[in-house]
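A single protein chain has been removed from this complex, and every other one stays in its place.
Note that the chains are named A and B in the order they appear, and that numbering of residues resets to 1 at the start of each chain.
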Amino acid sequence: MLNLYLFQILNGLGLGMIYFLIAVGLTIIFGLLNFVNFAHGAFFMLGAYLCYTLLQLTGAYWVALIAGPLIVAGFAWMVEKVLIRHCYHLPHTFHILITVGIALILQEGSILVWGPIGKSVPIPDMLQGVITFGKFAYPKYRLFLIMFSAVVGFVLWVLLERTRFGALVRAGSENPEMVSLLGADIYRLFSLTFALGVGLAGLAGVLSAPLRGAHPFMGPEVLGLAFVVVVIGGMGSFTGALVGGLIIGLVQSLMSTIWPQGASLMIYAAMAAVIFLRPYGLFGRA
Amino acid sequence: MSGDMLLETSDLMLAYGGFHAVDGVDLCVRAGTIHSVIGPNGAGKTSLFHCLTGGRKPTSGRILFDGRDITAEPPQGRVGLGMARSFQVTSLFQNLSVFENLRLAAQGRDGDRSLVFWRSVTSGKAHREQAEQVMERLGLAARARHAAGDLSHGQQRVLEVGMALCAKPKLLLLDEPTSGMGIDDIPVMTGLIAELGRDHTIMLIEHNMGIVMSISDRVTVMSRGRILVEGTPEMVRADERVRSAYLGEAA
Partner (left out) sequence: MRDSMVFDRMTLAVAVILAALPVLLPSASLAGEILIFAMAALACNLLLGYGGLLSFGQGLFFGVGSYLSALAMIHGGAGLLSALLIAMAAGAAVATLVGAMSIRRTGIYFVMLTLAFSQMGYFLAYTLSDWTGGDNGLLDVPRPDLTLFGVTLVPLGNPYAFYTFIAVLFFIVFVGAKRLIGSPFGSTLVAIRENENRALAVGYDTRHFKLLAFTLSGMVTALAGALYGMLINFVPLSNIELSMSDNIVIMTIIGGTGSLLGPLLGAGAMVILGEVLSDIWPRWMLLLGVGLILIVMFLRGGLWGGVEALAARFGLQRAAKEERP
């Protein structure tokens, strides 16, 4: 019995780390750019599909793991330069509208390229099978997912807290004008930040592909949850995205066998509750 | 009309943690007077104003308006009771016409009675006439159909006062009405306020000493959250403490 709980909890952690990666990207984008990215889920989907294709082409998962997110980030960089950049000064309504447009293009585009049914992605050879701790067995890939995400999270934290780039991002989210006065090319910073945020979503897609496959309508489902995590954790907060992601992942996993829709109900109710009681979320600030 | 206390505060306190922005203020504004509140930066004038307009809830103390305790009254309720205010940083309906700005201000006195959604606005003749009268009084009738945002800064400041006027208030609370105004426009505002003072009670926060001294009936000087001196303009001008408060205090 304990094994079953442990299994669900670890699954929840894994799911939570995926949500963390998606949400932290979203929160960075909102934190610095004050931009509401409704295409975030679609980029997650793109990552999943790229994992499939890259794996097909090269047979090497590590290629997909590195190239996939980079391709997504590169694509996001271009989108930012051409489209997003012109919208920062517009009210949030238009951010939502233009990114919904981008999401639709990505969604329909993916059907054109990969077909409407979706693809399943095999677990990489090296990570197949289970790892045993005494009487408890857990899939190797899932364990890898948790650990790899944690490493990425750590690297991201170092990037944000200990590098010049990170300092600019954090400062810029408080006061963009000041940052440009300090000599930083603010537009470059915006592009990099957007690319980074979206790249993280792409990475999440690549990581989740062997477990969930890739299908065209993954985007909206994941987007809703990403916003819940960001709101509960606090807009613009790294810790918030982590804690929020883990909580959501655990709730979903633990309730998946009992009452899956109930999990969603609880999650959205929790989001509403947080907005009432602590609008800046658990870790956010004004 | 003069004689009675229209607005009174009783040991009014507004504290932000340990810092007392307003530290036990007993203010009395007599009906029919023009009463100015002055003081160096950080004296607590703005915080006092926030309490009087309902922008902030006082930590302790009471505010009495026309004999009625309005300490906890939210800002939108105070208009119905006869208090109207203007903003220091111009806050108009920039994209709406001058006429519509004033009409909305006149309609505001109705409060929740404006929730009527089945009758046309044209049936509110009283509001439209009020708006037209005020426009005349402000000298803005020629700009009636222009967007408020298209007016010059000086005209916008005058419109700010006009918005308060439309509510037909007993008390006008004006927050630095001449803020940012050019040297040519200030006399217009001074004249307007003096003229309004004839049939309204006015409480004024101001930095411009010229106006304060020339049109006020009474002046309250604040410093560090408290009332330092209060009296006629002459009394205040001569008082040593006032001079040192302005010169001696760090801004």
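Basically, a residue touches a chain if its C-beta (ideal position, glycine included) is under 8 Å from a C-beta of that chain, and two chains touch if they have at least 3 such contacts.
As the structure is a computational prediction, the values presented were derived from the model and not from experiment.
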- Displayed chains that the missing one touches are A, B
- Query: Which one, B:Met5, B:Leu64 or B:Leu96, makes contact with the chain that was left out?
  - Reply: B:Leu96
- Message: Of the residues A:Leu6, A:Leu57, A:Ile105 or A:Leu181, I need the one that contacts the missing chain.
- Response: A:Ile105
- Task: May I ask which residue of B:Gly80, B:Gly154 or B:Gly231 touches the chain that does not appear here?
- Result: B:Gly80
- Message: Need a quick check: the contact residues on chain B for the chain that isn't drawn.
- Response: 53, 74-80, 84-85, 87, 91-97, 100, 103-105, 107-122, 124, 163, 167
- Touching the hidden chain in the full complex, which residues of chain A are there? Just list them. 30, 36, 83, 86-87, 90, 92-94, 96-98, 100-105, 107-109, 111-112, 220, 224, 227-228, 231, 235, 259, 261-262, 264-265, 268-269, 271-272, 275-276, 279
